[in-house]
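Mind having a look at this structure? Questions to follow.
With one protein chain held back, the other chains of the complex are shown just where they sit.
Let's turn to chain A:
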């Protein structure tokens, strides 16, 4: 019952095959074994593009616009990739724009507050990071030592800023800092975190406050 009639003659179909145009005994075209060609042959060529002054001018304008837009600050370039080794020349190269900074000054009054990016300025009040090369010498007089450590802290802060520019992850930086502080503490007799030059008071906000913490 089911399956009877299968295989006899050409495949039977549910609709009237003759109506479509395939007559009795007609040879069907051979089955296609490949996907259709990627670029089917063009039967007619396209019309030539309108030339003339207007067309040329608009063409030049278009290319000019493209080139100009790449140079504007609105073209957001991804941050510079992290270097594997810190090189001396990094200090003197023009660093790419800080990821968290905006190169142009939008009118912040017109934008939602949450979009405001605060550029990290010189953080004088932050606990000093470690630059492993700069060791505070241990055999100096007390006051000179203190002065020196202050000076070094200033330098460290500026080079910290540059380091920040290269590092893209805040979390990692903080981790490093904590570790650095401990290591640093071990080397000196003075616990540097006791020193507070009063500049942590001020626009030293943490951007993470606005976003939810998961």
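The working rule: a residue touches a chain if its C-beta (ideal position, glycine included) is under 8 Å from a C-beta of that chain, and two chains touch if they have at least 3 such contacts; residues count from 1.
Keep in mind that, in the parts below, contacts and distances are computed from a predicted model.
The chain absent from the displayed complex carries the UniProt protein name "DNA-directed RNA polymerase III subunit RPC3", chosen from "Proteasome subunit beta", "General transcription factor IIH subunit", "DNA-directed RNA polymerase III subunit RPC3" or "Armadillo-like helical domain-containing protein". Mapped onto chain A, the footprint of the missing chain covers residues 19, 43-47, 49-50, 54-55, 57-59, 61-63, 65-66, 68-69, 72, 74-79, 94, 99-100, 102, 105-107, 109-117, 168, 207, 211-212.
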